[in-house]
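Here the complex is missing a single protein chain, while all its other protein chains stay put.
Per-chain residue numbering starts at 1, and chain names A, B and C are given in the order in which the chains are listed.
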Amino acid sequence: MVTIDDYGKYETAWCPGCGNFSISEAVKKALVERQLAPHQVLFVSGIGQAAKAPHYLNTNLFNGLHGRSLPVATGVKLANPGLTVLVESGDGCNYGEGGNHLLAVIRRNVDLTLLVHNNQVYGLTKGQASPTSAGGFVTKAQPLGVPSEPFNPIAVAVAMRAGFVARAFSGRIEHLSEMIQQGIAHRGFALIDVLQPCVSFNKVNTFAWYDKRCYALPHDYEPDDWESAMKVACEWGDKIPIGVIYRNNRPSFESHFNVLKDGPLVSRKVDKTRLKDIMKAYG
Amino acid sequence: MVTIDDYGKYETAWCPGCGNFSISEAVKKALVERQLAPHQVLFVSGIGQAAKAPHYLNTNLFNGLHGRSLPVATGVKLANPGLTVLVESGDGCNYGEGGNHLLAVIRRNVDLTLLVHNNQVYGLTKGQASPTSAGGFVTKAQPLGVPSEPFNPIAVAVAMRAGFVARAFSGRIEHLSEMIQQGIAHRGFALIDVLQPCVSFNKVNTFAWYDKRCYALPHDYEPDDWESAMKVACEWGDKIPIGVIYRNNRPSFESHFNVLKDGPLVSRKVDKTRLKDIMKAYG
Amino acid sequence: MRDRDLNILIGGEAGQGLVTVGQILSKSLVRKGYSIVVTQSYQSRIRGGHNSFAIRVGVDEVIAPRKSVDLLVALNGDTVIQHRDHLSPEGLVILDDSFGLSGDSFLKVPFSELSEKRFSNTVAIGVAGAIIGLDENLMAGTLDYYFGKKGASLVEKNRDALVRAVKWATENSISGFMLPDFSNPPRRLMMNGNEAISLGALTSGLRFCAFYPMTPSTSIVLNLAGHAERAGIIVEQAEDEIAAINMAVGASFAGAPSMVATSGGGFALMVEGVSLAAMTETPIVIVVAQRPGPATGLPTRTEQADLEFVLHSGHGEFPRAIFSPGTIEECFHLTRRAFELAERYQGPVFLLTDQFLADSYRAVTPFGIDQLSSIRAGEQASETSNYARYAITENGISPRLLPGMTEHLVVADSDEHTEEGHITEDLTMRKRMVEKRRRKERGMRSEVVPPDLVGEEDADLLLLSWGSSKGAVTEAASLMRSDGLNASTLHFSQIWPLVPENFMDILRQAEKVICIESNATGQFARLIRRETGFNIEEKVLRYDGLPLTPEYILREMNR
Partner (left out) sequence: MRDRDLNILIGGEAGQGLVTVGQILSKSLVRKGYSIVVTQSYQSRIRGGHNSFAIRVGVDEVIAPRKSVDLLVALNGDTVIQHRDHLSPEGLVILDDSFGLSGDSFLKVPFSELSEKRFSNTVAIGVAGAIIGLDENLMAGTLDYYFGKKGASLVEKNRDALVRAVKWATENSISGFMLPDFSNPPRRLMMNGNEAISLGALTSGLRFCAFYPMTPSTSIVLNLAGHAERAGIIVEQAEDEIAAINMAVGASFAGAPSMVATSGGGFALMVEGVSLAAMTETPIVIVVAQRPGPATGLPTRTEQADLEFVLHSGHGEFPRAIFSPGTIEECFHLTRRAFELAERYQGPVFLLTDQFLADSYRAVTPFGIDQLSSIRAGEQASETSNYARYAITENGISPRLLPGMTEHLVVADSDEHTEEGHITEDLTMRKRMVEKRRRKERGMRSEVVPPDLVGEEDADLLLLSWGSSKGAVTEAASLMRSDGLNASTLHFSQIWPLVPENFMDILRQAEKVICIESNATGQFARLIRRETGFNIEEKVLRYDGLPLTPEYILREMNR
């Protein structure tokens, strides 16, 4: 039996009151619910406050470069599809520096669960605008307010027909944990955008701001229906939907590779008979 | 009077029969229609067969790096908003290597007209899959067929509420030229995805293939209606819509900068009074 | 030394406001006319952990940080524990009596009696300030400067706390730390390396700056952003560093003098753009504020380990210049020089700094804005009717017109190109273009900033250094000279191109040469050998993330 204690307790470098604490709690809950032992799981993260999260969990972890967690995770998963791979990083990491990888991972549909700690700001570098910062958001780097429109990750993911697209809020731990469990269960790429208050640098999108707006999608909501998903994806403002917004069952990326049917790449030995066969082409 | 001769005649490095020739013709037509003299216009391109296009036009040109034309063009436009800036490059350039910049330029809504020569393949590097290659498309790099889903630039641009989103086909020069004119006229970012047969490396999406499928959107089509645009954006297969698919009038990026109201950055001199004022903060 | 040279260290958690305490004390000291060197040490987190802000203050000029602390201002108990070992023999710890800590040289201040908790930082300022002899009004003025924007009532309450703190300190008459007054205090500005770079850029004619945030470079662009409206410039946060440098190249090509600022990992993403600037011959100033690597490394610490990386960054071969300022004044003036060279030689020019210098506040003499020239991008008209952007010339510099500003067409290409800028595969032209580009290096060599010699030409011991360690190395040598050793320093504030004629005699005349660098492999020593054959075997290296100090250098040399 895997218990929450297996995932350990750590001191963090986060600010008291930060939404990241609840996300970590929800992650642990989800892993325990799914009875995944620490060594069966691998977290990949980038750089930022969110990206430190896997360090506060007793598990396998690759904490890479800012913005580059998705390609690392893709490589890991192709090498060893047996691992349950979660990616955890910030909105800057995934929608800013790493935007191109997000597009690619959606197109590929690699079996990863991506948790974006979306605090609508760059936390670790002390409060510049992030791609999800609202237009007009004022920071030291944007003293006259952000001149760009915010990035809507849900809308883009639904438009691209990503396999699993959900939104959650760090303030609703049970719901968030449920989303993570579903994301892990989903065979293919799962994007979970998690609204997360940053108490130090985002004084606009606070806990109360999110809490007032977030509402769970109704039970009869059909995430398989693309058209309504596209509409829900665009809801933002006084009401912010949380839950599984869109889902389909495109085959996972890994399923396209015949070579993976013989087992993971990692344990494989060189087959000399085949090499000799290959060499014939050069004779 | 600006005439087509002002834009010159050049030998090209393209294959006979390539769709690029028609695109170049349509570009010239559009520039002449809009009575833009060569020195008022600047083309920015990346690297690829498409990216050579501006060399075959008598105008200002910055032929930069693969995938990086959009940030260069953004810099140019902020420095000198008086220039009419067009960006011309391939599907690999804009949707592959440069994917992150596409997202950013849409969010910014910089007043640029982007012409993507979309031949659904990497031409210059001899026929690898591009982001828009169909799933299963076979190349030397993808001998078992492309395992990813193709990128739908129109759907992503509409989902992000880009200012102007159009599709055209190199085989319909008049229509394409009209799209380019509208793109130039639009104050903000205009994406024109141009279907372009590559006779050397794409034997699937040929001239005939496109020609049979492309249909102009009806006259009563309302590109201002986001919901119907989103539907049209997803049409692809037996029927492929061409025309202005979506349009809005978000303010352009440049319009957010008060400093540009005093004229372009390029001709400006250092104002010593203001500098002294600034220095006071350090006293 | 405590009467003319004091080292004050303020320590606490991130989020406790110790930087504000440090800045207010520093600014008060500078306004009074003292010289300061600030060393900021912080962690890669927003709250908690342990940070410090050290102000070395001198009646005469101070140029380097000092490790031993005279006045330790502890905003929490942990600070006492972490720094008490560095206390100088007669040093004093200022702490809140509520910490419950006791010791010989502890000045326990009844913070809770003197003010509400939220003003305890002001109390710390008041007590420390009074002890070193800062006038209450002076401190109050600086407090206003920092809190003024937050409203009159807050200013009022802060003042009250200050008054009470000064009173308490005066009543407890702590002696031994009072700095002498000036009869005629010099007017000085206070700024750190990053601020000086941004001001240098503004005075040069910078018009466009693109960036992606990265410690320790970010405050350069934040500073520019704060002045953008007034200065008539645009500062844009890019989606990534690749976009940042490409935007800057685009803006510069169009005629707006441009800059980017980043650190190691972000610069790694820019190196293709460096090569682009070189090939298209577009001026660009690139600031690389170093921090310890590899990879993410220690994001908030200091190091000088990217010299070779920057020097060889970008594929292919092309000329470049690299400045490595050693003081805040040099940050300002060499940034200006970087803009001039970038414009004149039409290509990438670098400023290589580091976290220590970036964050180190100092007192500087005002720059005399009226006397400073600024650059103008490109030429305004072409003399020939057949304009060719890359015309092959004797000095390698081709006429640079700006697109759209004349009827001449400006064609730039990242491929090898003809004189007109069009893509070519003519291999004879290729060869000529390589040679043309290389010829620009000759010009650059003719105007390098020569290294700075302090001491005798024929020293028994010559200390070689570059970049931010200038003060520490200079002071170390001066201490050795006081000890009777014939020690000199040769400091490089421009590290590329290197012109051996400028310094070979000095190297050869020295009895012994030691190279001092903040890295693990002695990169500059290697470069010297590559360019001159002169082998510097002895090195003092530091790579634990902290800046070089005179103490560190002397200790390492005596091992």
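Everything below uses one rule, namely that contacts are C-beta pairs under 8 Å (C-beta built on N, C-alpha and C of every residue); 3 or more make two chains touch, one makes a residue touch a chain.
Small disclaimer: the values here were computed from a predicted structure and weren't measured.
*Asks:* So there's a chain missing from this view; which of the remaining chains does it actually touch?
*Replies:* Per the contact definition above, the missing chain touches A, B, C.
*Asks:* Among C:118, C:150, C:430 or C:512, exactly one should touch the missing chain; which is it?
*Replies:* Answering carefully, the residue with contact to the hidden chain is C:430.
*Asks:* Could you tell which one of A:39, A:212 or A:239 touches the chain left off the display?
*Replies:* From the options A:39, A:212 or A:239, the contact with the absent chain belongs to A:39.
*Asks:* Just to verify: which one of C:298, C:453 or C:479 makes contact with the chain not shown?
*Replies:* In the full complex, the listed residue that touches the missing chain is C:298.
*Asks:* Check the options C:78, C:229 or C:308 and report the residue that touches the missing chain.
*Replies:* Final answer for the missing-chain contact: C:308.
*Asks:* For chain A, which residues reach the chain that was dropped from this view?
*Replies:* Residues 37-40, 42, 44, 47, 52, 55, 58-65, 68, 70-80, 82-83, 100-101, 103-104, 257-260, 262, 265-272, 274-279, 282-283 of chain A touch the chain absent from view.
*Asks:* Can you list where chain C touches the absent chain?
*Replies:* Interface residues of chain C facing the absent chain: 43-44, 49, 242, 264-265, 267-269, 271-272, 275-276, 278-280, 292-299, 301, 303, 305-306, 308-309, 311-318, 413-416, 425, 427-428, 430-431, 434-435, 438, 519-521, 526-527, 529-530, 533-535, 543-546.
*Asks:* Could you list which residues of chain B touch the chain missing from the display?
*Replies:* Interface residues of chain B facing the absent chain: 13-16, 47, 49, 64-67, 96-97, 99, 122-126, 128-129, 131, 140-144, 200-201.
Criterion: only the chains that are shown with their structure count from here on.
*Asks:* Indicate the whole-number Å distance between the mean C-alpha point of chain B and the mean C-alpha point of chain C.
*Replies:* 41
*Asks:* Averaging over Cα atoms per chain, report the distance between chain A and chain B in Å.
*Replies:* 31
*Asks:* Please work out the Cα centroid separation of chain A and chain C, and write it as a whole number of Å.
*Replies:* Distance between chain centres, rounded to whole Å: 37 Å.
*Asks:* Which positions in chain C touch two or more other chains at once?
*Replies:* Correct list: 228-229, 239-240.
*Asks:* For chain B, what residues touch not just one other chain but two or more?
*Replies:* Within chain B, the residues that touch at least two other chains are 100, 103-104, 257-258.
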